[in-house]
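A single structure is presented below for examination.
Complex shown without one protein chain; remaining protein chains in place.
And now, chain A:
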Amino acid sequence: MSDVVEKTLTALPSLLSLDSHPGSAKLSSTSKLGNLIRGITELTSKHEEEKLIQHELLAIKEQVSSPNTTMMKELMVRSIYCEMLGYEASFSYIHAIKLAQQGTVLEKRVGYLAVSLFLNESHELLLLLVNTVLKDLQSTNLIEVCMALTVVSQMFPKDMIPAILPLVEEKLNHPKEIIRRKAVLALYKFYLIAPNQVQHIHNKFRKALCDKDPGVMTASLHIYLQMIQENPEAYKDLTPSFVTILKQVVGGKLPMDFNYHTVPAPWLQIQLLRILSLLGKNDQSTSEVMYEVLDESLQRAEMNHNITYAILYECVKCIYTIHPKSDLLEKAAKCIGNFVLSPKINLKYLGLKALTYVVQQDPKLALQHQMTIIECLDHPDLIIKRETLELLFRITNGQNVTVIVEKMLEFLCISEDDHTTIDLVGKVAELAEKYPLKYNEWFIETMNTVFSLGGDMMQPDIPNSFLKLLSEGFDSVEEDRKLRLFAVNSYIPLLRGEPGKLPQRFLQVISWVLGEYSHLREDLEPAEVLSLLAKLLDMKNSSSETKSWVLMAMTKLCKGGADASVTQEVSETYSSSLDTVLRQRAHELQYLSQDPELRARVLPRGAKPETLEVDSSLSFLDRFVSEALAAGAAPYKPPHQRQEELDQSKALSLEPYGLSLPISMSSCSITDRQSPTLLSMSSGLSGDTLKLDGIKRVWGREGYLAQREPVEEAAQVEVPSPIQSPGRQGEGDSLHSQTPTQTPTPEPEQEKQQLASSLFVGLASQSSVSLMGKSEPMPQRFRRKAKGQGLGSSFIANEQISSSLISPPSAVDNLLCNNLLDSNNASELAEQTSQLSQSLTTANGTCHAEAELTESDTKGCNPALRRDNCVVAAGPGPHNDPGRLTEVCLDSYLPAELSGLSHSEIAPLCANQSLNLSACHVQKEDSLILVVFIMNSSESAIQQIRLVSITVGQYSLTVKRPAVHVEVVGTVSYQLPAGTSQSLQFSYKVPLTSFIRPFVVSTEEYGTMWLSFSHDTKQNLTLINDNQEPLTATLNALKKKLQLHVVEVIGMEGIVACRLLQDLPCLMHCRVNAGWLAVWLRSPVPDLPDCLIYHCQRALQSL
């Protein structure tokens, strides 16, 4: 601790006349900034502050627009002050940019500083800074180059990186270390915001790592830490380098000025240790390389200073992360011991944190320090307590869970911080659910506390999984019954008491449980439960969500007869509710209470949760939708599209009136079965906003699961704690009834011993050979039944049963959901016009079985082939190889009008004894023709001469909803001479590209259309680098492969248009950007841009 600093700061208040300091000397105390600062120091209330700053803002605004720039730096600092106090000074942003552009050295620096303080990384004004940065990077004044690089490594518009990248790269070779260092940091920034842009300079990162200046090397470690985090495998070869660097640093090879309190470059050591632990994780050979240096680090850092402890902490973490080595582990454990036992509270905290990390690998370590842990549990400092609970959470097992949960709940009662509450409640619930049957009542009681304390803040999946656990049950029917009955028993008094005080989530849980299981309690009249539930409805603070849960529960309970009056009253009240959900529930209640038979069918009692098929595409509404559309209703638009249109309508429209969308949304017709979920999903692919809600939770859970595994294994170790605790060893039930608080002993020390024995029970393994070896197999009854079903679905299903009963099962959704881009098997195809009298089913691909059944109208095709519009041919063929034959000669059967056009290879589709089907497609200018060759391969009466007859059918195809591949499904029905009718199904796959045609538009038309299209996607494609100009070469290749129309090429940009048959346009904007072709596709048709970009990629890859 620097005493000097403290003394100076204490002597401060009297120092308002300050002229002796170097920095302040230049400021006269009468300056405007001086006045402001004096004003700020004299503030006594928030109100005064507001008055002062508002006044100041007005003054700055006035001065800033005057052409006198000598004041500008001071004005900027004053603006910074205003913003720092929370008052926006947005009018000065542009002046900050100007100052960076025009000022002298210090002014320029302040200008850059103000920009970095005022603007966030996506602010549009940042674009105005690009030229200034560009100029300064080329400046001969090193300090200006330095400033530019500093600001670039703080914030820079992503799209403009290519403009300055070459200049920054060049600086990597600069003779001055500071410039090289800052250039590396700028590249690190680029790597963070646009990793693709710096792909090509990875070798230069290596050069920076080997730079002779330690500062430049240190800077490059930021990039490496990041890259190794993302992909450790790729950098294993660098391990010896990092080890050598660390060795040199630890060995004091750096210049003296890198030392901090005689410790050589401590933060650099920490950074290196982090990198090493990433590299050595789960990798024995890599770990072996670093053992020596880790050992050295542990020894060197024995000096008694905070910063050495910080290094030690990192070192210990590293040792426990990489492949273990016993003597290192021993040393690290000793080190943790020193931390934990330290009287310095900061060290104790860090020790606990290290221990929390380490017990996951080695739960025994907790045993060594159990008394310290017990002390920390009662520590007056909450953060110590909290960290201790975190530690206990990691060592929980079936035997100590009740004590640990109790400690956590104690903490919950005193915690005031919402975040802590949410976190702890989640952990308690997680622990409780791991051991639900061990202590039936304890489980329910704990969950009750969780629900009451966690209130409505907790993660929604806690009640969901609780209910799922209850409803799915375990393998023992009796245990299930007991658990459920206990829940019912505990809820009834709660409802009789003051239910108004319970959180909504808890009430919902109670309602559901009572609805399902209150019948288990025989002495309880349904009428009483009903009236208790009805009471909840009348409470003022019940949310409508809770009310609908209550109504649902009542629906399950009502039996008519005596209960009728309550239900009648309730359903009448809510059947006119403004809330549609409540109204629906009320109607359900009304009808089902009058029809016990129907009720028993809809809501069977005691039914195990069934897997329920949900038709999320709402296909059962198709008819309704088509009727509505026919009656002139507007087609459905997904929310993002509506929002977009709303935004567009808010903005000024500069387009002339009357030019409506050139293409109507014709695809939204009857067969458009796209579900809302799918739409939003596809928009998620192309849109630039990522929905981030819930990410943390998902990862958190997964992360925990992965980490917890070893603990769980350890938790099953049967061996009791070595501490003397007779009667408490192992026996879960006795432990439960004898938690320390329940059996207080006079001596506090003894109490602690007891607590210790109950906390650390089951952790020790007397033989240190193997923790796994002694693991007790999980009792059968603990195992939850495996259900291929996610959390919460079971009771959601129950809630929605009324609506889903109507919907027919459909397997469509799954297919659609999984195959957005790569759908090989499903896609929509419609509007087939049959040129033959035969017609094919082309409704919806394989997805829509029922459509196929109803719409297929394939007429008989007699093998005798006497139809006049068929091309009939006969000829001898080889006996054994009919497939071969078709390939050879089918070409000649192509209809005359098509024979001149290019057609795809004729591919065999399917065959049976009598028919052989083949097909190809022919691209015409305005259509795609599918040609099906139907060949009679049945044997004629004459054995020797085989009669081959071929019919050719032509079908013109169009795509309604784009997919990467379009599949046509059809059925050929025919009659055998004997009179039996048979059918043969076939399917044929066509790539979407076959439906793409050039779209000839002018640049102006293109511009108008571009603005009106709402579905878009962006991606970088590889450029073709042959001797031609790359943009033209790439566009030409695409044009050739995909039949696109190049509208115009200007400089490094090109616009391209195409249409999907018949007339669904898709526009493409291409720009050459840092060695890539940045492509932006827009279309009025959903998914078309995504599918097309896929084909563009394929086309370029195949070159």
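Structural remarks
Just so it is clear, a contact is a pair of C-beta atoms (placed from the backbone, for glycine too) under 8 Å apart; a residue touches a chain by one contact, two chains touch by 3 or more; residues count from 1.
FYI, contacts and distances are computed from a predicted model.
The UniProt record for the undisplayed chain lists the protein name "AP complex subunit sigma", from the options "Electron transfer flavoprotein subunit beta", "AP-3 complex subunit delta-1", "Multifunctional methyltransferase subunit TRM112-like protein" or "AP complex subunit sigma".
When the whole complex is considered, the residue among A:Leu350, A:Leu391, A:Leu453 or A:Leu1060 that touches the unshown chain is A:Leu350.
When the full complex is taken into account, the listed residue touching the unshown chain is A:Leu185, out of A:Val168, A:Leu185 or A:Leu1088.
When the full complex is taken into account, the listed residue touching the unshown chain is A:Glu314, out of A:Glu56, A:Asp136, A:Glu314 or A:Asp480.
Shown as candidates are A:Ile60, A:Ile97, A:Val110 or A:Leu126; the residue that touches the absent chain is A:Val110. Within the complete assembly, residues 1-2, 4-6, 8-13, 15-16, 18, 21-24, 27, 33-34, 37, 40-41, 43, 73, 76-77, 80-81, 83-86, 88, 104-106, 109-110, 113, 116-117, 120-121, 143, 146-147, 150, 153-154, 178, 181, 185, 188-189, 192, 215, 218-219, 222, 229, 257-258, 260, 265-268, 270, 274, 306-307, 309-311, 313-314, 345-350, 353, 380-384, 386, 417, 419-420, 611-616, 677, 681, 684, 690-696, 698-700, 703, 788-793, 796, 810-811, 813-814, 817 of chain A touch the chain that is not shown.
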